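With one protein chain withheld, the remaining protein chains of the complex are depicted in position.
A, B and C label the chains in the order they appear, each numbered from 1.
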Amino acid sequence: MKEECGVAGIILPGDRPQSNTVAFKLYYALYALQHRGQESTGITVHDGKSPKSIKGMGLVPDVYNKDSLGRLIGNIGVGHVRYSTTGGSKLENCQPFILKFKGGTVAIAHNGNLINAKALKDELECEGRIFVSDSDTEVIGHLLVKELIKHEPVESIRNVMRKLVGSYSLAIYINSALYAVRDPFGFKPLCFGEVDGGHAVVSESVALDTLNGTLTRDVRPGEVIVFNGSSFESHQIGNEPHPAHCVFEFIYFARPDSVIDGKLVYKVRESIGRELAREHQVEADIISPVPDSGITSAIGYARESGTKYLEGLMKNRYIGRTFILPGQELRETAVRLKMNTIQDNIKGKRVVLVDDSIVRGTTSRRIIDMIRKAGASEIHARVGSPAIIAPCYLGIDMATRQELIASYKSIKEVESLINADSLGYLSIEGLMRALECNKNDMCVGCLTGEYPVEIPGENCRKKQTHLDDFNKPKIS
Amino acid sequence: MKEECGVAGIILPGDRPQSNTVAFKLYYALYALQHRGQESTGITVHDGKSPKSIKGMGLVPDVYNKDSLGRLIGNIGVGHVRYSTTGGSKLENCQPFILKFKGGTVAIAHNGNLINAKALKDELECEGRIFVSDSDTEVIGHLLVKELIKHEPVESIRNVMRKLVGSYSLAIYINSALYAVRDPFGFKPLCFGEVDGGHAVVSESVALDTLNGTLTRDVRPGEVIVFNGSSFESHQIGNEPHPAHCVFEFIYFARPDSVIDGKLVYKVRESIGRELAREHQVEADIISPVPDSGITSAIGYARESGTKYLEGLMKNRYIGRTFILPGQELRETAVRLKMNTIQDNIKGKRVVLVDDSIVRGTTSRRIIDMIRKAGASEIHARVGSPAIIAPCYLGIDMATRQELIASYKSIKEVESLINADSLGYLSIEGLMRALECNKNDMCVGCLTGEYPVEIPGENCRKKQTHLDDFNKPKIS
Amino acid sequence: MKEECGVAGIILPGDRPQSNTVAFKLYYALYALQHRGQESTGITVHDGKSPKSIKGMGLVPDVYNKDSLGRLIGNIGVGHVRYSTTGGSKLENCQPFILKFKGGTVAIAHNGNLINAKALKDELECEGRIFVSDSDTEVIGHLLVKELIKHEPVESIRNVMRKLVGSYSLAIYINSALYAVRDPFGFKPLCFGEVDGGHAVVSESVALDTLNGTLTRDVRPGEVIVFNGSSFESHQIGNEPHPAHCVFEFIYFARPDSVIDGKLVYKVRESIGRELAREHQVEADIISPVPDSGITSAIGYARESGTKYLEGLMKNRYIGRTFILPGQELRETAVRLKMNTIQDNIKGKRVVLVDDSIVRGTTSRRIIDMIRKAGASEIHARVGSPAIIAPCYLGIDMATRQELIASYKSIKEVESLINADSLGYLSIEGLMRALECNKNDMCVGCLTGEYPVEIPGENCRKKQTHLDDFNKPKIS
Partner (left out) sequence: MKEECGVAGIILPGDRPQSNTVAFKLYYALYALQHRGQESTGITVHDGKSPKSIKGMGLVPDVYNKDSLGRLIGNIGVGHVRYSTTGGSKLENCQPFILKFKGGTVAIAHNGNLINAKALKDELECEGRIFVSDSDTEVIGHLLVKELIKHEPVESIRNVMRKLVGSYSLAIYINSALYAVRDPFGFKPLCFGEVDGGHAVVSESVALDTLNGTLTRDVRPGEVIVFNGSSFESHQIGNEPHPAHCVFEFIYFARPDSVIDGKLVYKVRESIGRELAREHQVEADIISPVPDSGITSAIGYARESGTKYLEGLMKNRYIGRTFILPGQELRETAVRLKMNTIQDNIKGKRVVLVDDSIVRGTTSRRIIDMIRKAGASEIHARVGSPAIIAPCYLGIDMATRQELIASYKSIKEVESLINADSLGYLSIEGLMRALECNKNDMCVGCLTGEYPVEIPGENCRKKQTHLDDFNKPKIS
């Protein structure tokens, strides 16, 4: 099941009296990660004896209140925000997935998509196991518990990682210890830092900033980190020669103020704008972004091109991002409500319109029509990513292949469909320059149709390392 | 975990187009069973492909609405109302318990308490199984699925029944077939009948009445019934020489208009009143019930004694039963709000006050004080059950042994504590006469401290039949 | 606009520090009066400086909570529960009506219907006054303020009373004094008593009981009482030679444990049953009530006739009264859900079915059909009131004249329509014997079509006292 998510886990030193501090900090962390999922959210804490949790459909401020959070006593906890692309927006699928087993309690917050979830589930079902949700996370839960009744936690996690194919950035607690786990390719972001004398592991560094914490570093691809209050241990388990960080986190999904895998997202986006200006120069009067996601690239484009940056579109701050709202009808209404043209800035102007990406093309068409109606003489669409030609199986909700406009249309056809006077996509090379990175170290499956892992019916750019090569845990 | 519950299951003939009829009928059935649990409720239906469900905390009319029920398409379904006595009023524990496994979907609605739930859970946990709730029902789910991957459903249910010790009246669906299961002692009620060309299995016959259905008969102790649309098959699995029907269903818990194990509850309560009058005669001016539960017995008492029936207490219809509300503080407020004296009916009168039972004695004391304040010259408490001296482990939420006033006080002490001029409990023999039944065919654990099944730390009136004697399923 | 309502007002001695005690007591009082209106409710208190209030649609426990009540600081307050028969179930119409004027704050809780509301409103509108609700109470508010800017409060109330035609039992506060006002005919009940060192005025005495207060007496027809903390003053303003108490409060609407105009409602209903038995004897096996409203009369009937009282119908305690729910569809569903037959008590029996009244006849028909289906050999309907042949304009929501079955059908026709083997209505004389009262001292407009006050298009049994005869206020 496809979903976008944000995860967080916090542990405070064991010598501190149990309090609701962790619950409140998780709440703030999830608030900072709200852009990663607005459909449901959950927090669970553990006081060494039993877990307590709150889950609900909706935004962070709607699900939690001071009273309910105040009752969540426990010095360790994990939290989750989630957006699901499959119809199944059900409370049962709301994370963290909390389970009790022989050895105590496990809670798992998962960001990512397993490619082999169905196969793993079938295997588990053949053993007579039961499932109460549709989420991949429950699969991980079963696998983990199967190991935990025989092995130590890190060894158990390693054995689970050997079975999983796909993307997973996990914040887990097993009783009173916190674990951060990132798949061997490091698809989805995960980092950790110090917070209030303890530690926090979060999807994006902005959550640490919000907590007044300090970023220690990213969790490495294939790494498992065990947090015991104020100290931590690293175990390098997965062993891929090349990571495969998701390019779309940089292009669109992550917050610009996050530092992901050592790169400030804001800087990447600004560079994307510069590269785009170099690749697709055009005579124009103004450079205008599609707010909010195109703003930083547009600034970069304007600086590089020397053309004036002037906002031709204004966003209604009281309406959420379109990309993330389910339902086609809602998407359409949202465009009209959320985006307004500033006619005086546009009228009679040759406009370079900078957006982060084009998915279905419907929003772009509507925006360009609005700008044309406002009197622009020319509209040159510039897109801060290469054409998206293939679906994502690894954690970004884009669309099916049929919905992706560039998967079945040429660039000229897209240009005509969105009604632009010209259309320029950033090249993959340009994107890599902006990222200061090698194509082999990023996941560009949606841009090339070649994925870092084997996906039934799709091309794989290279074979995955043999699973038996996973390292035995030892402190690195 | 201790809980009181009501269950319902409905199946319509397979040749009928899938609709939301079952969902609406379950809703009405649960409304009729609301007295069995007011804390949470759930309905799940299955359309042959996938289950759909609604669960929530609160009363039936609060959890469901026309829109949400209207979306529950499927010709088979089970529903549940629940009241939990342990603090854990959590959504996770809300039934029916719905699970997916290799063979499809199972949904279980359970009324009763397993004595050996913890031991069974431990065993399952040792196999590495995981639990997401605290409810016994999840234990039954795991055991059932373990069997279902190897055996046919009825054989599977038999094998599960061999493992379970305690009370269980179950409405289960396994994909597109409905099952009614009652433990070999028949502790908790369960009956079935025809509804709208199909079948319904329900905790009490009133639910069939509400659905305009007809009662076929009680599910027999130890029986498993398979419903396939319009037909059904019976399998006699358990083989206890004596049933052990819960006396408290008759004394207090069930609705008076229900027929349970062949006996009309109303008639039993009226007879209880008559027996009580015979056993504890007293000169009085009026016979007055504690409403609502003492009304029928008071009428019987009045008829037998020839003394005038006159209501000295009036209930506020807008407030629920005290017995069933959690929290001591709420209980106290409720007494004051819900019950009012009719001074003119009481003043200067010698009052026989008939109640169904005395649990903690605190409510009785408050009521007697109110009546005294209203001017009664004498108050003779008459109780339609023997003294409750031991806790219930089998499905009625009474109280702990320490809370039960009669477990550590003599009748004289109770009389004095509740401030009555005299106190008369019905004898066990009188109760059995009212029930037209032998003590050996009822569960009277709470009245004698001897239970039909082995309970750690308690006396067992006889050994349970060896579990290997359970019948192989065959249509009876 | 037609509505049924309950009112309450409380004042605590002025030397006591301001607290939320009055708010909580009003809450309990309204809970006790919930049967008088379930559609909306409101409480307002005044601390000498400014009013604070809570209003909302729904039942008392749904509108208020501990936190919101806790913030209502003030030692005087009035409250209201309301049920409206006109579509207009709007928050704007929710009482108490609170207004600010030159002299401070006025809050009015009103039970009753003004006959001349429209004319008064027209007059006020001609002065340029504005209205923000559809309720009669706002009319009273305007009239009162017009006087208050010129006169003392009691004089003002007198001047308003001279203008009002119809029924009104009012709890009013004007700044820091509480007023109880009852129209000169005393249509709707109103009484007062001592509560916690202060005073409470309430629609029915049960609310005083709930507050652990003591009933002082009824507010007299035409009386205005001023409460100043622990003392009170009476002013006899209206001067009707005969009161016109609503018979339906006794027959159906009020709680049986209330004492209204010196009569215990329970006793009246029991006597109604006796009178009915005398007037309409019939050979039968059992006397069975329509619960809950027919219970007391059925007990009286059984006692008088010597025939066995046995309940043939059982009510689902979790569903509210039918009479009071708006909408025909809801009424129909409610009958099926709320009432169940006890077949064993009915089968083969000749049943006397006692109900309090027949309004439209549809419910009676459904109930009799249910009893017949359950196997009764004969069903003799006995009704604890005379036939209702005319609408109520004075505060009971019955129905329009066309909806009233007895307004256009003979008794024989009604008998046949409701499918009874025989039908007996209590005579007006019998009703008066039960009430120990003269017909001239009650309002029997709905039974005779002659009303105590002039109603356009209806007969008036006598002229209303000339309005100028209203007494000048002086302490009586």
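Criterion: a residue touches a chain if its C-beta (ideal position, glycine included) is under 8 Å from a C-beta of that chain, and two chains touch if they have at least 3 such contacts.
Remember, it's a predicted structure, so these values are computed and weren't measured experimentally.
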| said: Need the list of shown chains touched by the one chain that isn't shown. | reply: A, C
| task | Among A:255, A:274 or A:380, single out the residue that touches the unshown chain. | result | A:255
| Touch criterion as defined above, residue of A:19, A:175, A:210 or A:427 at the omitted chain | A:210
| Selected residue (touches chain absent from view) among A:149, A:264, A:282 or A:389 | A:264
| query | Looking at the whole complex, which of A:101, A:309 or A:451 touches the chain that is not displayed? | reply | A:309
| message | Tell me which stretches of chain A touch the chain missing from the display. | response | 28, 31-32, 34-35, 38, 59-60, 206, 209-210, 212, 255-257, 259, 264, 266-267, 292, 296, 299, 303, 308-309, 311, 314, 316-321, 336-337, 340-342, 344-345
| In the whole complex, what residues of chain C lie against the chain that is missing from view? | 55, 91, 97-102, 106, 122, 125-126, 128-132, 141-142, 145-146, 148-149
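Throughout what follows, only the chains that are shown with their structure count from here on.
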| task | Please work out the Cα centroid separation of chain A and chain C, and write it as a whole number of Å. | result | 62
| task | Could you grab the centroid distance between chain A and chain B? Build each centroid from C-alpha atoms only and quote it in angstrom. | result | 49
| For chain B paired with chain C, centre-to-centre distance based on mean C-alpha positions, whole Å | 38
| Shared-contact residues (touching 2 or more other chains) in chain A | none
